[in-house]
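Entry: subunit A
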Amino acid sequence: MAQFTLDGKKVEAKEGSLVIDAAREAGTEIPHYCYHPTLGNPGNCRLCVVEVEGAPKPMVSCRLPVKEGMVVHSNSPQALRARSSALELHLVNHPLDCPVCDQAGECGLQDYYMKHGQYESQVRENKLHKKKRVPIGPHVMLDQERCVLCTRCTRFTSEVTKTHELGIFGRGHKEAIDLAPGKTLDNPYSGNVVDICPVGALTDRDFRYKVRVWYLDKTNSICPGCSRGCNISLHTNTKRPWHNEGRRAARIKPRHNAEINGYWICDEGRYSCSKLDEDRLGKVMQLKPAPAEISWDAALSEISQSLAKNIEEKGKEGLAVIASGLLSNEDWAGFKKIFVEALKVSHFLFTPEPDQMGEEDELLRKKEKVPNLKGGEALGFGTQIKSESWESLAQKIESGKIWGLYILERDPSKVWKEKTKNLLDKLELIVFQSPYKTAIGNWAHYRLPATSYAEEEGHFTNFEGKIQKYEQALLPLGEALPDWDILQKLERHYKEVQSHALTGASK
Partner candidate 1 sequence: MTGVAWTAVKVIFAVVTGLNIAGFLGWLERKQSAVLQDRIGANRADIFGLRVLGFFHPIADALKMLTKEDYIPPFAHQPFYALAPGISLGFGLLGLAALPFGGHITAFGHSVSLQPIQSPYGLLLVLGLLSLGVHGVVMAGYSSASNYGLIGGLRGASQMIAYEVCLATTLASVAFVYGTLDLQQAVIWQGRHLFGFLPAWGIFVQPLGFILFLTAAAAETKRTPFDLPEGESEIIGYHVEYSGMKFGMFLMTDFVESIVVSGLATALYLGGWQSPGLHLAGVLGGVVMVATFLIKVMLVLFLLMQIRWTLPRFRFDQLLDLGWKNILPLSLLNFLLTVWGGYLWRLR
Partner candidate 2 sequence: MAIKIKEVTRPPKNFQGQIYLWEVWLGLLVTFRHLFVNLGRHTLKALGIKTEPGAVTIQYPEDPAVLGKRARTRHRLLKRDDGTPRCTACLLCETICPAKCIRIVAEESPDVIVEKRAKSFSIDLGLCVFCGYCAEACPVDAIHMDSTDVAITAYDRKDMIWNMAELLEGKKNPASA
């Protein structure tokens, strides 16, 4: 460890670590564009300059290793002057179109200009014009004029995704970021270049002009897209509902977690937020014999009575439950309490549907596109409690052994296809509980709306067994309740029905 002085304070840091890192750990944020913890430090933006006593010129703190006893001033007049000169140079050809720029509000140029800018422009020449509003990929829009040439994005494509779509072309003041010839920025992690771009040069095509960033509320959450469990920040727009095309979830940004996802998330997870409120179930419905809205209490007590009746008449072996890793740890606990302990169900199905399996790569994406299979396994689901296969369950229904089906957030019709109708018509009771509408929902006797992951808080256990909390970002839509709450209420209703049956029998 080495001790050095930063702005008059004694700071401990590892010998040889960078001053900019040591300063951040000590609570002093040194302005920077090009430096990024995982993308190296080319030192070309010259914004992180600090004054070092004994050094003849200001030094670039992102390339300056800590040495014992060095004295660093990050806010001395010399450092500030160097910084504001560098910023002035960055702004020479910047179009200053903040009113139309989506980055406004979270822009490095804006923030540092307010702190370090020279408010009087000395530039009398016309600004240089470059390419504006160029879609360079399915998700990213490029504006070369706003670029400060920090090269974070080119380094991302070359070092992280190793796809090399972006590069710097031209020389001198005509230098510009552009696509490599014949390529488009369409790798599965392309959205990350928008996050790392400190200015408005790379903006999100999906988010473009939907809502201003300062209207958004930010909630820490966990991406439910696969079993990696990437840490995300869910940005929601609830105060001004006329923006963002009326959707509540505006965008998803990665949240740094060195152990799970680093600074990145995949595009699949990032752009899943627009579907958050699509095709939602809002009302508790009884669909058979006739479709009708029904209260939670009535629905759950009717389901309980039907369960009790059928168990008494046809035995508990006739009930099957289909669930998946979309349930949180809390949901799994409630699931175990009712289906294993209270109802003693013997047929479970946890096997994913084909569309719940997807692509996998070494960076982040995992094959199982559900977040929490591990959480179920921790309670024995899929390990001690064996899962049926889709075929075996279909056969059991076919042979009439099964009278009831409780489906949580799944869609068997995707597997059973045209057989589905025949199979389901044989059943006495189908309960469908999910945040989203699916084809199977229309066959159910009861349809119970559950909350999406953004409307509840809970925990996911990722594929490595790491348990992570996600927080509630939005109010539940319609009458939706968290899965664990529905299951817990159902259990209570079922016990009540049972005790009535017992007292009735004793009379």
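A quick word on the picks: all candidates are chains of the complex that A comes from, given by their letters.
The criterion applied here is as follows: a contact is a pair of C-beta atoms (placed from the backbone, for glycine too) under 8 Å apart; a residue touches a chain by one contact, two chains touch by 3 or more; residues count from 1.
Only a predicted model underlies this, so the values are computations on that prediction, with no experimental measurement involved.
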item	value
Which of 1 or 2 touches subunit A - same complex, any copy	2
Complex contacts: residues of subunit A adjacent to candidate 2	97-100, 104, 132-133, 208-210, 212, 214-215, 240, 242-243
